[in-house]
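Take a look at this one; I'll ask things after.
Note that one protein chain of the assembly has been removed; the remaining protein chains are unaltered in position.
Note that the chains take the letters A, B, C and D in the order they are written out, and that residue 1 is the start of every chain.
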Amino acid sequence: ESTIPEGTTSGEGTTSSEAVEQEVIYASTTDAVGLSPILTNDSVSSSVMSQIYENLFERNPETMELEPKLAESYENTDELTWVIKLKEGIEFQDGTPFNAEAVKYTFEKLIDPATAAPRASLLEPIDTVTAIDETTVEIKTKYPYGPLLAALSHSNAAIISPTADEAQDLMQEPVGTGPFKFASWNQGDQIVLEKNEDYWDGAPDLDRVTYKVVPEISTAISMLQTGEVNFIDALPSEQLSRVESLENVEVTKKEGTPVYYLTFNHSEERNQNPDFRKAVASAIDRDAFVEKLNGLGVRSDSILGPQVFGYEESADNGGTAYDPEAAKQLVEENGFGDEPIKLLAANRDNFILMAEIVQAQLTEAGFNVEIETMEWATFLDTARAGEYDLTFLSWSNVTSDGSEMFYPNFHSDNIGASNRAQYSNPEFDKLVEASRTTVDQQERKSYLAEANQLMLDEDAAIVMYHGVVTAATDQSIQGLQLDPNGQWFLQNVTRE
Amino acid sequence: MAETLLEVKNLVTSFRTAEGSLQAVRNVSFHVDKGETLCIVGESGCGKSITSLSVMRLLPSNGTIENGEIQLSGESLQRLSNEQMRQLRGNKMSMIFQEPMTALNPVLTIGYQLREPLFLHHKLSKAEANNQSIELLRQVGLPNAEKRLNQYPHELSGGMRQRVMIAMALACHPSLLIADEPTTALDVTIQAQILDLIKDLKDKLNMGVLMITHDMGVVAEVADRVMVMYAGKKIEEGPVREIFENPQHPYTIGLLNSVPNVDDPEFELEPIPGNMPGLNEKITGCRFHPRCKFAMDKCKTDVPPEFNAGKGHYASCWLVDKEVEPVDDNQRKTILKV
Amino acid sequence: MTTAETIESKPKKREKYYITTIRRLFKNKLAIVGLIIVILQILIAIFAPFITIHDPIRQNLASSQMPVFSEGHWLGTDNYGRDVWSRIVYGARISLVVGSVAVVLGLVGGIILGMLAGYYRKMDAIIMRFVDLLFSFPGILLAMLIIAILGTSLVNVAIAISIWSIPTCARIVRGSVLSIKEKEYIMAMRSMGASDLRIMVRHILPNASAPIIVFATMRMATAILSTAALSYLGLGAQPPTPEWGAMISQGQDFMWSSPHLTIVPGIAIMLTVFAFNVLGDGLRDALDPNMDLQQ
Amino acid sequence: MTTIKEKLFLKSDILLELDGVKKYFPIKAGILKRVKGNVKAVESVSLKLYKGESLGVVGESGCGKSTLGRTILGLEELTDGKIFFNKQEIQDLKRKEKKKFVKEMQMIFQDPYASLNPRQRIGHALDEVFKMHTNMPLQERRDAVEDLLKEVGLKPEHYDRYPHEFSGGQRQRIGIARAIALNPQFIICDEAVSALDVSVQAQILKLLKTLQEKYNLSYLFISHDLGVVRYFCDRVLVMYLGNVVEMSDVSSIFKNPLHPYTQALLSAIPRPTVNAKKDRVRLVGDMPNPANPPSGCPFHTRCPIAQEICKVDKPAFIEHEKDHFAACHFAG
């Protein structure tokens, strides 16, 4: 009720183009759950929060290197100790100074079981956080923890204002150090952010940012066309050609970190047969599938994608290649087609598409595959409990760190929770642990690459594609920063 | 001679049914003059109501007028457009229907249904129409008229509903009133009151009345002329006195003999034997002959035309033809009564 | 007795009630059109293999999203290159069966509840509140419950959809019953000692048939469309099994690039519903003795 | 045929007895439809009906005759009073037992069209009666229905017709056929022959009489046609505004009406002769409102001989002559 979007008033004479309003209206398919980095774990919330809050570190979208943000620098005094120097003179939007106490407060709150933070595990390795002085924080981990900086760059590890957190509900009224500050939120409808005039890195050009909830992507595209919104992202491949055909719209595509893969239920006996897995892997024509994505997918066998720390080019073709004849032969020899195979697919993203194509290809090879679709919450339960034969999973790697991918998804520690593939391989576990507990990044990278290849050799998971992040913006929008993990920043955006 | 108000010539009305086409009214002609009451009597199911509905052009959807001409004040009703016909109905000509329960709209108040013709044809305001409705209900002897206006048909007794129907039909002082058994559900005191009311209006407005009734007492009281129908045909017509005192058609005679006599406790009813034939029954000759005690061979083969029995009295019976030289009235009556 | 020899006219051979109704039904040209469509659809469903060239689930990614009247695929192909005509034809099997079973089940439940509620004042409150409860209970949740308790099968789809139609049907029936039961002929039947059951079934139901027929024939459309929502939950036909409702909802994604993927199954549903509706209209007319069919 | 005298002798055989039967209808008014009083349709009626007797009920329209009939059959809930049929109180019967009684008590409704199911062929309507109460096989039932149709002067081919395809009188005959189908002991005839032409009426009256003689039937015969009442009934009951004001055997009512209302009624009968002189007792004024009946004698507002006492005292219903009851202070 508060703000009238530009598009709806365009009829009434505000079309004069001299002074373009410095406003971006972004359409998202769902509303943010909340605006506290600690209590949320969804992408919309984090895309709002990433304009309001900032992290100690961030990954440079071009070089994919981790760089300090709120931090000035860091050093490892030993394998377990991280001493982080903070930037000086930064204030939260409510005037609270940003300092070591704030960092300590934030991290401790996130870890505290009483908070029940959904991503508490992110900082699980942290043992203590100490504010050495105003601008120095010392973090001690329980064991050597390599991906710590990546974890600190995760949007859920953004720094909150302790005074604000104590005074109000950050879920509703967030306060951070970022370039935009919270203005209003009409639940389910829109969130409005305003320019933070006092932003430490120079106030942004945009006066206002509106997040509008438009659940139907095709409606959002229509709105983009009429100017009711001027920025959308995560375009589905079916709609890509339509968006690209719009005259006033520019489409940005960028290889991203999400990965979509077919996995076996490794706790099942049949799936433990390497021939079975090989048969499946060689029956699936991933190239044909990626072609269906209209350029919104990157073909690579590697489980850690090109944008993820730990990727090595050699892994692109490191898996079993498509070979229908070989697959047929294997199926026939081993009678793999006798028993029906339950292919579980969640009803969202591209899972059904994958399921239908893979089912057809597996059938072609002689398997007997039945698809079972499910809505998301049920799927999470079912997959976690391992009640399937084959299923599709995905991982959108926010920190772009390979450990972040391998540990929750394939480490035997997490069977019964996030390791839905029920994958348990001691050798693999060791490599992953090493990648986590090593602080040296180069070393870590080689562990990860090794683990990656190990999985490919075993056909433990068959990568369907790696995601491409997209954004469609009105021509007038310049300077959008799009990260491979799908996040974006409006700090440098202007409208012309 | 008085001015003719309604003239019906050779009316044939038939129904489409599952059994094929049924002729309910067969070639009936009659007329009603201004200020005159014509009563139609006849066996139930003989086509009286259908005749009157044909005049109103309100036949059931499966009925059609196949032939004939209906004129009101010299104007052919069949040629009128629906809209012209509508303006006549309820205004120049109105009708009281036989079954008052189903003829009143169950979901509208009595008041609304009564006011409606007044709004329509006299363009009265609501208050005026209300007053007039109350007056009308008074005239038809309905007690507590004001209260009744807000009641619904199902809250009234049969007789009350009938009186509402009558009031509605009389509301606009029509020049032709068709009344289909208007007083069957009324007790005699009210019946008398209503008949007087109709008579008053008739005299005052020179209204013509076409009344259908089974009550010979009523016929005797109100009719100027009587028309007797049998199995879809008119079989006799004449001034009321003629019909009662000098009936010509054996059916008419039989009818009069079946009237119960209030004044004579020992009176025995004498129904006409047999039943009216079905509409689609093929009967050659006179349609009454299977039940007629006097049926002759001729009756079985030839349809009797209408014979003039004098004094504006017509009958369709071969007996009349035979007696063109009139026999002694009493003598014939006794012959017939045997 | 005075009734003398009645003129015996030979009564025509008496027809069974339903035969007359059917005869009356056939007088209605539109109803015949409806009947022909329904029969055609049934035949199509039965003889599906004989009237299609392509396997309805066989993919051909190379020739996906072909428009209608393409060579070899007169209704085009879908996103997976599957022949739309084949899918429509095979889809009829599930859609028609599930649709009609669900409607019939829902009708039975709705009519029973509605009748009882309308007829017995005492039961009205309980039944109608129960119906309100069914109505306000979210369908998705109900379907989830059915999956959890009964599992996923086509029969359960029909059950779920029929439960959705019960409240609406019950309300419609009750409304009519409330007004019909006050009619005088019902009183007459009571005076004759007719049992309540008889009054309800033989006297009230036929007089309430018109809105029920309308409801049932319209419900067919929503029932078929609902199967999509249920297969979304994993209840009922799973991909790649062809089924009209699911075809429509999958086509939604390609509404802009390949509109035929929604239009074609949409027309199939509409034809079905059209057929049932005109048939229902005809039936209504045939059952209404007041109707003059020759008009 | 038994004479009236003989019948009155057989008084011991009471078929139906009403004791202070009352039926009020609540009046609702206003947007919220609150009860604003009662229409006193039947105000305390007591009577005895003997086996084989026809009791005529006459009275002004709206005085509660039909309501009385419906109340006896239990179609309207009794407001007060008791009804005994064959010495058994019938209100609190169990359903099973009730069904037996129902078979014995039938009603011919005043409005024949409204009382027929518009979607039921009349053959089926009649057939249904047999179906409900007998175990006759189909063919037998069909024959019975056809016989019934013939008996009331309709044709077997009418079997397949719907009610709207009949004339008013024909519908009434269907109602009659339905009521006599099961040979009940008692029939309430609510204007049962009013829509019939006199010749059919005569036929039907004869039929009813024949049935009465054959099965010792009793009738409660509601009618406005006093000629028919005189012909058909043994005793007559005159109602006014929900009250019984006079009751006697038919000849003494017609010869010697005691109540002024009865007198007015009789004087208003139209005679089927063209020359009859018409000196009616004209009733002035409206029938009072049954929701708000006048004090004292209900008739005093319109009574030509009313005195002061009539306005305050409700006259008792007493026997003025042998078997001739009337409720009037100045009866005679």
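In this text, a residue touches a chain if its C-beta (ideal position, glycine included) is under 8 Å from a C-beta of that chain, and two chains touch if they have at least 3 such contacts.
The definition used in the following text is that contacts and distances are computed from a predicted model.
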* Asked: If you look up the hidden chain in UniProt, what protein name do you find among "Cytochrome c oxidase subunit 2", "Nickel import system permease protein NikB", "Dissimilatory sulfite reductase alpha subunit" or "Phosphoribosylformylglycinamidine synthase subunit PurS"?
  -> "Nickel import system permease protein NikB"
* To do: Consider the whole complex, including the chain that is not shown, and state which of C:Q41, C:T168, C:T241 or C:S258 touches that chain.
  => C:T168
* To do: Return the single residue from A:Q22, A:N41 or A:N294 that touches the missing chain.
  => A:N41
* Among C:I44, C:V89, C:I147 or C:L205, which residue is in touch with the absent chain? -> C:I147
* Asked: Which is it among C:L107, C:M128 or C:V157 that touches the chain not included here?
  -> C:M128
* Structure fact -> Hidden partner sits against chain C at residues 28, 30, 121, 124-125, 128-129, 132-133, 135-138, 140-142, 144-145, 147-149, 167-168, 171-172, 174-176, 178-179, 182, 210-211, 213-215, 217-218, 221-222, 225, 248-249, 252, 255-256, 262-263, 266, 269-270, 273-274, 277-278, 281, 284-285, 288, 290-291, 295
* Asked: What is the set of chain A residues that contact the non-displayed chain in the whole complex?
  -> 1, 3-5, 7-9, 11, 27, 30, 33-34, 39, 41-42, 113-114, 116-121, 124, 169, 171-172, 186-190, 212-216, 218-220, 222-223, 225-226, 228, 375-378, 380-382, 384, 393-395, 408, 414, 416-418, 420
* Determine and list the chain B residues touching the chain excluded from the picture. => 56, 58, 60-61, 82, 86-91, 94-95, 97, 99, 102-108, 113, 116-117, 120-121, 152, 154-155, 165, 168-169
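Just so it is clear, only the chains that are shown with their structure count from here on.
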* Centre-to-centre distance between chain B and chain A (centres being mean Cα positions), rounded to whole Å -> 91
* Asked: CA centre of chain B versus CA centre of chain C: separation in Å?
  -> 50
* Structure fact -> Among chain C residues, those touching two or more other chains are 2-3, 6, 9, 12, 20, 184, 290
* **Multi-chain contact residues (two or more partners), chain B** => 18-19, 60, 101, 271, 275, 278
* In the complex, go through chain D and note every residue touching chain B. => 25, 29, 39, 58-67, 110-114, 150, 153-155, 157-158, 160-161, 164-170, 172-173, 191, 194-203, 205-206, 224-228, 230-232, 250-251, 254, 264-265, 268-274, 276, 278, 280, 283, 286-289, 291
* To do: Could you pull out which chain C residues touch chain A in their complex?
  => 57-59, 61, 64, 79-80, 144, 152, 231-234, 238-240, 250, 253-257
* Over in the complex, which chain A residues touch chain C? Could you list them? => 218, 236, 238-239, 241-242, 288-289, 291-292, 347, 352-353, 355-357, 359-360, 370-375, 378
